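Quick notes on the structure that follows.
A protein chain is absent from this complex, but the other protein chains hold their places.
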Amino acid sequence: MRFIFKTSYAQDLSLAKHEGHRFWYGLLGLLLLAAPWLLSEYLLAQLTFILIYSVVGLGLMMLAGFTGLFSIGHAAFLGVGAYTQAVLTNMGWPFPLAMAAAGLLSAAVGVVVGLPALRVKGIYLGIATLSFGFIVEEVFARWESVTGGNTGKTVSAPQMLGWAADTGSSFYFVCLVVTVLATLACLNLLRSPTGRAFVAIRDSEISAQSMGIHLAYYKTLSFAFSAALAGIGGALYAHQIRFLTPDQFNIIQSIDLLLMVVIGGLGFIHGVFLGAIFLIGLPQAISVVKDFLPEAIGGAPGLKAVVYGAVLVAFVLFEPMGLYGRWLKIRAYLQLFPFYRQGMFKRQKSFQKSDRLK
Amino acid sequence: MSAPLLQAQGLSVRFGGVLAVNDVSFEVQAGEVFTLIGPNGAGKTTVFNLISRIYTPTSGSITYSGPQGPMTLTDMPAHQVAGAGIARTFQNIELFEHASVLHNLLIGYHTHRQSKPWQDLLFTPRVRQAELRAREQAEKVIEFLDLQHHRDSLVAGLPYGVRKVVELGRALCTEPRLLLLDEPSSGLNVEETDDMAFWIQDIRHELGITVLMVEHDMSLVSRVSDRVLAMNQGQVLALGTPAQVQSDPGVIEAYLGSVDDVASLRRPQALPQAPTPDLAPAQKGAQR
Partner (left out) sequence: MQFVQLVISGVALGCIYGLIALGFVLIYKATETVSFAQGELMMLGAFGGLVCMTVLGFPFWLAVLAAMAGMALFGLLLERALIRPILGQPAFSIVMLTIGVGYVARGLITMLPGFGTDTHVLPVPYKDQLLQAGGLIVPMEQLMVMVLTAVLSGLLFALFRYTKLGIAMQASSQNQLAAYYMGIPVQRLNGLVWALAAVMAAIAGLLLAPITFVHANMGFIGLKAFPAAVVGGFTSLPGALVGGIIIGVVESLAGFYLPEGFKDIAAYVVVLIMLMVKPNGLFGERLSKKV
């Protein structure tokens, strides 16, 4: 059982709470750096996808998990970033500049999408973002001169000052750097006044206001930041997948992103990564298991939908804190062994109260 | 006589057909403890909500002596009230449930933030310094209110009495000049109410903060208040020292009903006599 002995306020501020953190995360860092030599090309590509989806997921987690604003059309920002990157890279822009532009443009779209958030809450906001998602998808399909419409658009490799990241491992490192920077950015926000303002808005808007938090400013900021991360993730996505079509950014993709943050664990940064691993890993697991199932089930196009749906339902019913929540329980069990009490994480039974009166 | 810290003039607010506050005027002097009393539904919390700009009055105005001179509160948006130096607690506790006590207090310090969001993103040394300073301020409040062993607990699991104290602490962390307390002792037992009384007195004497509070507990009111304003049905009934207001006939009528009503309390006839208990068997038993 680990007791953290605190001797200074700075200790509470630092990201690594104790020596164990430094050790394990350092090990993880080393493994990630060595990945191109440890994994096959196919697995490395999957790991790259995990990193890309993590960046997007970080944005969505900040918006939904920490500010309490649910965006059911988040794939739109992914798409804006992806298409921007595609267009600019094909025009010859160096990679970092194109990615910055993708992030900024997504942030601008995020501000626009966030405008309804200033007036409406809860399900209305969800439907507003859903609507934006559909509209943006349609814009991608119709604006053929820029996006190539439904016939698709090819994306060339990222390049900067003559060096092109066109191999699997070189692009993997690019994604790794971006993911680490994005994670640090989010962690920094969360331990500073801005992050606290987000959490305040999530828990009680009226008191946040009486503490001097300008609701409109912080909500817009949250949308902008979240969209920017999704745009940057989209830029990386464009290079990885090499060929963009508008239906890659439809409602199914938006729900996949939500699935990722919910199953990962809403309200935890770790949940983003666990959710991304789940999102990328599940189709692989399904295709492995498919061969053992009878033809009618294994061959059905709806198999993926059934598994996704069933897992989502199971998590909401049995593990609302998500994968990270389950890990916290396992860790508590191991740390407190044999004194772990059954009801430790049990939430008090709460009754439904009207959301309109919150 | 210096300018009052807060001055409400002719405040009225109407919700649909209900006139919740009707032509209320009062002044709060710097350094005093000013209490609003009145039966439920008198409009006391509504006055608070007008001051913290959750509601906008239909007529009247509120002037406040801010650090840079007088300002008209009724023209300000709600989120600037804290920055002007006015903090409040809520009747039904509006804490941030999924954050720790320390986090709640640090959010209280928000108006003193000096970093912009992009600096927060990079966690520059300036942000680090500001965070350490905020932490020191929060620790002072924790020490003042004896919240040390609750510091890292999630608010969601805390008992009601502790939450009330955390709510007070969060308001103190904004370093206000005027503190609005909405029923600070409701739901607290005798000891906790005693603690609250001492804290209110300390807040006034040691921290130099003016307190405007709504309260029902008359003993607490008499102990800590300098002046009292009694309200009923949205209107002012009486203003004065606690003793003056408590003996004001209008106030007594509002709480207890008028003297004439006592007759209606009398029963139409005397109660039937209860039969006297038969003591004989017990005496016999005692003698044996």
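Each chain gets a letter, A and B, in the order it is written, and its residues are counted from 1.
In the analysis below, contacts are C-beta pairs under 8 Å (C-beta built on N, C-alpha and C of every residue); 3 or more make two chains touch, one makes a residue touch a chain.
All values derive from a computational prediction rather than experimental measurement.
Peer 1: Kindly state which of the options A:Leu15, A:Ala100 or A:Leu115 is in contact with the chain not pictured.
Peer 2: A:Leu115
Peer 1: Which listed residue (A:Ala86, A:Ala182, A:Ile255 or A:Leu323) would be found touching the missing chain in the intact complex?
Peer 2: A:Ile255
Peer 1: Using the touch definition up top, pick the residue from B:Ser61, B:Gln91 or B:Ser153 that touches the left-out chain.
Peer 2: B:Gln91
Peer 1: From the list A:Leu39, A:Leu190, A:Ile206 or A:Ile241, which touches the chain that is not on show?
Peer 2: The single option touching the absent chain is A:Ile206.
Peer 1: Looking at the whole complex, which of A:Tyr124, A:Trp163 or A:Tyr217 touches the chain that is not displayed?
Peer 2: Here the residue in touch with the unshown chain is A:Tyr124.
Peer 1: Mind pulling the chain A residues that touch the left-out chain?
Peer 2: Where chain A meets the chain not shown: residues 64, 70, 115-116, 119-120, 122-124, 126-128, 130-132, 134-135, 138, 141-142, 206, 251, 255, 258-259, 262, 266, 296-297, 300-313, 316-317, 320, 349-358.
The criterion applied here is as follows: only the chains that are shown with their structure count from here on.
Peer 1: Find the geometric centre of each of chain A and chain B from their Cα atoms only, then give the gap between the two centres in Å, rounded to an integer.
Peer 2: Measuring from centre to centre gives 42 Å for this pair.
Peer 1: Given the complex with chain A, which residues does chain B contribute to the contact?
Peer 2: Going through chain B, the ones touching chain A are 52, 54, 78-83, 87-88, 90, 94-99, 103, 106-108, 110-111, 113, 115, 117, 120-123, 127-128, 130-132, 134-136, 139, 170, 174.
Peer 1: Under the stated contact criterion, what part of chain A meets chain B in this complex?
Peer 2: 9-10, 12-13, 185, 188-189, 191-197, 199-200, 202-204, 206-215, 221, 267
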